[in-house]
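Heads up: the structure comes next, in structure tokens.
What follows is an incomplete set of chains from the complex, kept in their original frame.
Labels A and B are assigned to the chains in the order they are written; within every chain, residues are numbered from 1.
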Amino acid sequence: MNTLNESAKGVYLITVTPFKDDGALDLDSTDRMVDFSLESGVTGLTILGIMGEAPKLTAEESKLFVKRVLARVAGRVPVVVGASAAGFASMGELTKSVMDMGAAGVMVAPAATVRTDDQILAYFDMVNHTLGSDVPWVLQDHPVATGVQMSTRVVLSILKNSPRCVMFKHEDSPGLAKLSAIRAASDKGELRRVSILTGNGGGLFLPEELVRGADGAMTGFAYPEMMVDVCAAYARGDVDAAFDIFDAYLPLARYEQQQNIGLAVRKHILAARGAIASATVRKPGPSLSAMDLADLNRLIARQEKRLAQLKLSR
Amino acid sequence: MNTLNESAKGVYLITVTPFKDDGALDLDSTDRMVDFSLESGVTGLTILGIMGEAPKLTAEESKLFVKRVLARVAGRVPVVVGASAAGFASMGELTKSVMDMGAAGVMVAPAATVRTDDQILAYFDMVNHTLGSDVPWVLQDHPVATGVQMSTRVVLSILKNSPRCVMFKHEDSPGLAKLSAIRAASDKGELRRVSILTGNGGGLFLPEELVRGADGAMTGFAYPEMMVDVCAAYARGDVDAAFDIFDAYLPLARYEQQQNIGLAVRKHILAARGAIASATVRKPGPSLSAMDLADLNRLIARQEKRLAQLKLSR
């Protein structure tokens, strides 16, 4: 059985939601995307994140999508489901539903309305109460998306108060100092050690974050093998190779991290790589211009050349 | 049949969502609250607004609540349902569902992500596409809640582009000039006349808004009869009486409009008046202190005395 726990590491890929050209949910592509992801070597999947297209799904579509992903994964890797919700009743309902379907755990970010340290701590007391003592969960720290700034001290307090919080998803920026401090707290024995996966800037600081003690990454990228290979190289002690691989993909990763248009970029590449049938972003959403496509072609060609030089292409 | 149209006027009361002491949805109180509201003389009801406790309901509870309200109203007045949603698929699904149950129309505010005039107009093109040509809808302009500033020019463009938008819910502040400009546009024949109901500051500018050409109010208050009587006095030409009634309730209305704690105040009074069984606000939410209750007792006693002086109590 795949339950999430504190020893999680490697790459939990945040997947896209595939749609057909007409905007309908594409369940066949969902299967292909799962296969594509697992073949790249990721150690987990994350679906229904707070960015991306989850909010564009109806409640019914969400359920269908989660079910299909879990069926296709079939227990091979843990699947985390985003459960941040406007209200605790919905959070509880969604959590129960996805855990019953076989999710490994849920991920929760603070509601955009909380501001002070006391409000944040009270919010996660309610989260613990809502999720109960069985469901493992991931604390997501993503101030750009939520508007909520959690200080290191607050994060440590939440972890202390939350026996079932097994992972910290680190997306604050600048966040390297926070990451170091949270890792140091468990190294010094002040706190049980939780898994730390990072998504800062969509993985744009991955090698530095591994050096600081991150256990891997949880984010999306059209070339998940980059993150897999960077983590693997770092894990086997080949720090230079980790940076070499990262640098080879960085120009494209940077381009894919543009707000808003980034999702269209990612889906375009995933479609070109055969992971999904259509690059369609459900309306309202961006589409790529001829100049955007020219940018991408140039970046991909340069990336392939660089990987070949480094003998890094798979 | 009760379909919303451009001639709507009077008071569309935004109702609370009643819970039992233990936080469960209270459907019996839903009936009593509907009766209480209709007895006060309101001409319509609005449920699942963007403020209030709708986000605390599960999808299932929302459906139960809407169904119960519609069943109890039984066509006596039109019921508008809030349909602002993070995605258009959900908006469409919710709209279809509530219209099938007998709602008179839906209300939509712009998503918090749109900023420029062009983005706002494109958003409401999608709204029109989503709602279709049958569903009458209300354009809600509530920048404090949404963060979206719609200029008078943008509002007029939306109304022009949206044949099924039959009502403008005016909650901008300062908004009297915008209200005057929108009314002037239809008076000058530049635009078909739509209904304008106001909720600026929770009705704190109601008499001035009637003077500017508003057709009534759409907001919540523990004494809906205040809004009914102000509108009635104004409609029969007794402007002084409209202001007298308003002023008598203003100290309490102001107190009830405090952000956050205001909802607990409203429910406390509604429970005291017998409209709902319990004043419970579902967690997380504010509760009233002994000092808050002392404030309320003083304000209510003073209000009753003032109404008696004016011979205005019902």
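Rule of thumb we're sticking to: a contact is a pair of C-beta atoms (placed from the backbone, for glycine too) under 8 Å apart; a residue touches a chain by one contact, two chains touch by 3 or more.
Since the structure is predicted, the reported quantities are computational estimates derived from the model, not experimental observations.
Peer 1: Just want to confirm the stoichiometry: 2 copies shown, so how many copies does the whole thing hold?
Peer 2: If we count all chains in the complex, we get 4 identical copies.
Just so we're on the same page, only the chains that are shown with their structure count from here on.
Peer 1: Whole-Å distance, subunit A centre to subunit B centre, using C-alpha means?
Peer 2: The separation of the two C-alpha centroids amounts to 39 Å.
Peer 1: For subunit A, which residues are in contact with subunit B within the complex?
Peer 2: 55-61, 86-90, 92-93, 122-123, 126, 282-284
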